[in-house]
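The structure appears below as structure tokens.
In this view, the complex is presented without one of its protein chains, the others remaining in place.
When the chains are written out, they are named A and B in that same order, and each has its own residue count from 1.
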Amino acid sequence: MAAINRDDVAHLAQLAHIEMSAEELDRMAGELAVIVDSVKSVSEAAGDDVPATSHPIPLTNVFREDVVGHTFTAEQALSGAPDSDENRFKVPAILDEA
Amino acid sequence: MTDTNELIRLSAAQLAGMLAAGEVTSVEVTQAYLDRIAAVDGGERGVNAFLHVNTEEALAVAAEVDAIRAAGGAAAEELHVLAGVPIAVKDLIVTIGQPTTAGSKILEGWHSPYDATVVKRLRAAKMPILGKTNLDEFAMGSSTEHSAYGPTRNPWDLDRIPGGSGGGSAAAVAAFEAPLALGTDTGGSIRQPGAVTGTVGVKPTYGGVSRYGAIAMASSLDQIGPVSRTVLDSALLHQVIGGHDPFDSTSLPDPLADLVAAARVGNVEGMRIGIIKELHGEGYQAGVENRFNESLELLKQAGAEIVEVSCPNFQYALGAYYLIMPSEASSNLAKFDGVRYGLRVLPKDGPMTIERVMGATRAAGFGDEVKRRIILGTYALSAGYYDAYYGSAQKVRTLVQRDFEAAFAQADVLISPTAPTTAFKLGEKLNDPLAMYLNDVATIPANLAGVPGLTLPGGLADEDGLPVGIQLLAPAREDARLYRVGAVLESLLEAQWGGPLLDKAPALVETLVAAKEAK
Partner (left out) sequence: MSTDATLSFEEAMEKYDPVLGFEVHVELNTKSKMFSSAPNVFGDEPNTNVNEVDLGMPGVLPVVNRVAIESSIKIGLALNCKIAESCTFARKQYFYPDTPKNFQTSQYEDPIAYDGYLDIELSDGTIFRVEIERAHMEEDAGKLTHMGGAAGRIQGADFSLVDYNRSGVPLVEIVTKPIEGAGSRAPELAKAYVAAVREIVKNLGVSDAKMERGNVRCDANVSLRPHGRERFGIRSETKNVNSLRAVEHAVRYEIQRHAAVLDAGNPIIQETRHWHEDTRTTTSGRPKSDADDYRYFPEPDLVPIVASREWVEELRATLPEPPAARRKRLQSDWGYSDLEFRDVVNAGVMDEIEETIAAGATATVARKWWMGEIVGRAKNADVDPGQLGVQPATIVELNRMVEDGKINNKMATEVLDGVLAGEGTPAEIVEKRGLAVVSDDGPLLEAIDAALAAQPDVADKIRAGKLQAIGAIVGGVMKATRGQADAGRVKELILSKLGVEG
């Protein structure tokens, strides 16, 4: 497995939408390298014949009947919104055209 | 009326009995706890277990219960056994009418417009909610030092950590600020704080308690569970919050077993109790090991059969956990982006796009440990690495489950120390994430496999006089076994100590007053 470097962290931070300063990227790269190194044995622990477990307790077919339940008023929906307008959530421009 | 200092030291079961008998009112009990919180929680050296104290509502619920009791009749008869017994709620669990922060700046001031299922059940049982307890930000940590609102202090030694992430709930119960609390346990966040504060905590079988309204860290590992001072109290609370919830697809459909009855069985004769070879010995503090061996001896004397089992794949459990947990967390925490609720931070310069606002909001709103785990999880799930990391970790999960299956073929209940060490000093491991992660080495396997686990106080370590936790593990859906064995071991230990372990804890009011005067 490849070691994790600063460029990797910068890419990951971009995927995760967390702005990071140059120092933060360096520090994070160092810390993650140590953590990743410590968990690398995991990749060799199980053979191909071992199935993956995604849920600790296996259940199947858990459904809800198609019945309408409670809704919020627009006021409730927007009660925690940082910004809103016309009963909708307001967000800055999506494209950068400056 | 009982002296309030005595009142707050009573167990929930005792309080319930007195309330039912009319020997005390819920308002008196609730007020006594609110007074205790006011006395020991705040200030520079205070316990800081609470992020929010819910005085008005708690007293209103208490008064309602008292009025129902006073009026008598069917309504009084139908009151839940814990009606009027106050409780604290970990601030990872959403509540209408009180802020929910998850210990993070990104949710500062946010009020949930809905109640978690467990909170609905507390309300239905008419248990006054004292407030919301401190935690590591988004439950990520083992010391409560990663809270954005300052660390919680361990009531046994205010310079030490109360464990984490549920240090607030454990410390509140240990400091007699609440008789009961709710915690959440993803890798040990109920049990490890229980161990280092000398309290009881239970992580139920995965799916045994609804997760609806618990802010998710790692969905396939998270469980809500009870925190208390006695095993019976945890059983009583588990009975309130447990059972099927149609709002949680992973909620077990099975009816809840009678856990209170299990806690009252009173014997372990003939039960096979398995020592997990891999979860003690090397890496465990000597004082922890000694108390663990003592408990084994007591159980043996009580007629249990002690067997040794081996779980060889547990060596990979910590690594697998630190891949699965951050992976799921990185996804679960994506929703905190400054669009719908919570903090929004604008970038200092450059284009003001939504993308950059999200980036600036998450940069300012999340603490270092949260960022670390999000980046680690993003890495483990990213193209080209999934199979080696997340995929492999899920396979290890299968191996851990197989180890448990084999172990439970030989033993009815497994036993280990809950944490490898007693409480460490605040700040001691803050800059060493790996050392911090090792605190959960004994608790993590249960989360990976979904099996239930209980911690109870096993005494004080010889070298530092701090509490040691004993962990019991049972097969999935067999939570009742934990209560049966736990209650027996608790009574054997208390008989040795001549009373509850917490009686040996420092009286905080005096300590805090002394601290204030020294200043």
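Going forward, a residue touches a chain if its C-beta (ideal position, glycine included) is under 8 Å from a C-beta of that chain, and two chains touch if they have at least 3 such contacts.
The structure displayed is predicted, hence computed values, not measured ones.
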Touch criterion as defined above, residue of B:Ala235, B:Ala360 or B:Leu381 at the omitted chain: B:Leu381
Given B:Tyr149, B:Tyr390 or B:Phe424, the residue that touches the chain left out of view is B:Tyr390
Residue, one of B:Ser26, B:Asn48, B:Gln98 or B:Ser220, that touches the chain absent here: B:Ser220
What chain B residues would touch the chain not displayed? 93-94, 100, 102, 107, 110, 112-114, 116, 211-216, 218-220, 246-250, 327-328, 330-331, 334-337, 339-341, 354-355, 358, 378, 381-383, 386, 390
What residue numbers in chain A mark contact with the hidden partner chain? 14-15, 17, 54-55, 58-74, 77-78, 85-95, 97
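Everything below uses one rule, namely that only the chains that are shown with their structure count from here on.
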Note: in the complex, chain A contacts chain B through residues 1, 4, 8-9, 12-13, 15-20, 28, 31-32, 34-36, 38-46, 50-57, 59, 62, 64, 72, 76-77, 79-83, 89, 91-96, 98
Of all residues in chain B, those that touch chain A in their complex: 110-111, 113, 205-207, 220-221, 246, 249-250, 252-253, 313, 315-316, 318-320, 322-323, 330, 334, 337-344, 347, 351-360, 362-363, 366, 371-372, 374-376, 378-379, 382, 385, 388-389, 391-399, 401, 433-434, 447-451, 476
